[in-house]
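For this depiction, one protein chain was excluded, whereas all remaining protein chains were kept in their positions.
Note that the chains take the letters A, B, C, D and E in the order they are written out, and that residue 1 is the start of every chain.
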Amino acid sequence: MQQSFGKYATLTALVDQETAQQLMPEYASFQVTTGKVGSMDLKKVISSVETAAKRNGIINGEVYRETHALYHAIIEAAEGVTRGKLSVGEIMRTVGLTFSIVRGRPYTEDAEGEWIAVCFYGTIGAPIKGKEHETLGLGINHI
Amino acid sequence: MQQSFGKYATLTALVDQETAQQLMPEYASFQVTTGKVGSMDLKKVISSVETAAKRNGIINGEVYRETHALYHAIIEAAEGVTRGKLSVGEIMRTVGLTFSIVRGRPYTEDAEGEWIAVCFYGTIGAPIKGKEHETLGLGINHI
Amino acid sequence: MQQSFGKYATLTALVDQETAQQLMPEYASFQVTTGKVGSMDLKKVISSVETAAKRNGIINGEVYRETHALYHAIIEAAEGVTRGKLSVGEIMRTVGLTFSIVRGRPYTEDAEGEWIAVCFYGTIGAPIKGKEHETLGLGINHI
Amino acid sequence: MQQSFGKYATLTALVDQETAQQLMPEYASFQVTTGKVGSMDLKKVISSVETAAKRNGIINGEVYRETHALYHAIIEAAEGVTRGKLSVGEIMRTVGLTFSIVRGRPYTEDAEGEWIAVCFYGTIGAPIKGKEHETLGLGINHI
Amino acid sequence: MQQSFGKYATLTALVDQETAQQLMPEYASFQVTTGKVGSMDLKKVISSVETAAKRNGIINGEVYRETHALYHAIIEAAEGVTRGKLSVGEIMRTVGLTFSIVRGRPYTEDAEGEWIAVCFYGTIGAPIKGKEHETLGLGINHI
Partner (left out) sequence: MQQSFGKYATLTALVDQETAQQLMPEYASFQVTTGKVGSMDLKKVISSVETAAKRNGIINGEVYRETHALYHAIIEAAEGVTRGKLSVGEIMRTVGLTFSIVRGRPYTEDAEGEWIAVCFYGTIGAPIKGKEHETLGLGINHI
């Protein structure tokens, strides 16, 4: 059985870590970091998450395996944000996002090992304040 | 300025409507319905949301304009669920989803009118119990 | 310089061959065929165009090269019809289409040889009469 | 029943507004504007249509709802132009396009309200004059 | 530094395991299995690879982590086979494929752990013998 660490990651990005812990206290042992990024450049969104994950010890940046797992989780979350078109500025839109990264053992079986979740929540829209709506994305991978 | 009715829809799908209302009481006036669907067939997922929306009066099924707005919101939410490949059974995976549909006026300006949000939360994976992980998607459209 | 045989194919699908010839009489030497197909099954749409092209001698069905050229022109036209999601029934929608196939020499240079154009025009929408809007697609390939 | 205002938009982009009105006089009450754009940058194509729509009063640029409806119609039309890969310069190709934007009430039922159509017609190809073929796209949305 | 176990997997699918071992003897310690599948149904292609991997002990089918790693490697290889449209029969084409699955430690650093490669080689085309051309795809994932 899988524990809902993706829900935990989403509540953290959507509301805040405190609320996530109150609603789901059993995830206290999971590693969590959060950040914010606003850009028309998807590359900058991706590198913001990677930098936050490395600086806060969520992944070991020296190991490609961990970089690879995180990268694909970020891309999957970005698919939700961009909804079928993995582009932002190229198609004249901009994003303002809060993100959370959560790492831990969501399965009760030891052999399932560690997994990573990335959640983005924020706005997407025209590059003009207010001409935007909310957007959300969640990516999950084994690490 | 936009109110976060997408967050409200997400909390409803992720936790439940009661928790969503406690955390965001200012959305009491929005119309909400929820449902569940499990399938390898994306068509069935789409029609479950459409049926729930019509039965519960979230949209007027007689008006194509409303059907069209809802359809595109569902597809955008499904892009998040399927992360870049709008297929389920065709690529040998299955989904088990809770969904919420929220309709209301998230902008303070009257001219912005009504908008609709669809959120899916649940699992995606191999068609074998437990061989799956969480998935999430949010779609928003003007109606 | 290229002649606008894609425009000729589009006018044929959009209005009819007579109007196309009145507006663009210089294309009288191009081979043209038209047909109609309504389906939730993209496979059936593709095979209707292939069958019409073979039956009416637009392509030689014995030669893979010609089948290959036509197939890719059809798929490109279908991308316009489905707008970014090459699916119909799988995502709960249906199409009712008129199509035209045009073959000829649109370039003044002899070395450019023959090209083929496929145009679809019709409706796409919910599988309920009237719950639909127009759709269009054009594919062009060398043959 | 839907009137064919997408056909009207296509004839306008493909031939010209005068011919469109001769062939379809019943659309005289629809709002129409046209423009031209050539670029390797999809962002510039999108913003040219948005600017033309706002300057000519087709949409009210102050209302996000209208910007949102137009944006998705443009993106759908661009899917037809780029046929499955929403990129231009990034994959070493360039476009030269005429576009039309049409706004009106294509359904006989009052409740269906206003809709918007965007049509692109022109060429796509290598960034060398003559190394190109025709391309077409139509997007339709409720507004 | 990474060893070229993807090349080893490709030579195995393209020619045969014996030739692969002669050209690249240093991969003798990698686990390899091969199989064949012909279908219009992508689901059947995916499940053939999964079944071969489990039956031959390449992955432990009891552990979701391993199923998840293999699944994404298969999907990435299938993207190469289908070239941008993850569909076979739905768009009226069929595949006849040989596949190889290779598991091992391609990096010299111990921390990089095990990785898996899936390679498909064969034909794709119209569902008529001879109306087809070659196709290839390689997917790689950490496991």
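By definition in this document, a residue touches a chain if its C-beta (ideal position, glycine included) is under 8 Å from a C-beta of that chain, and two chains touch if they have at least 3 such contacts.
Everything numeric here is computed off the predicted structure, so don't read it as measured data.
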From the list A:Tyr8, A:Tyr27, A:Tyr71 or A:Phe120, which touches the chain that is not on show? A:Tyr71
Quick one: which of A:Leu11, A:Val32 or A:Ile46 touches the chain that's been left out? A:Ile46
Against the chain that's been left off, what residues of subunit D make contact? List them. 85, 87, 89-93, 125-126, 130-133
State which residues belonging to subunit A touch the missing partner chain. 42-43, 46-47, 50, 64, 67-68, 71, 75, 78, 86-87, 90
Tell me where the left-out chain touches subunit B, residue by residue. 84-85
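By definition in this document, only the chains that are shown with their structure count from here on.
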So how far apart, in whole Å, are subunit D and subunit E when each is placed at the average of its C-alpha atoms? 43
Of all residues in subunit E, the ones touching two or more other chains: 64, 68, 85, 87, 90
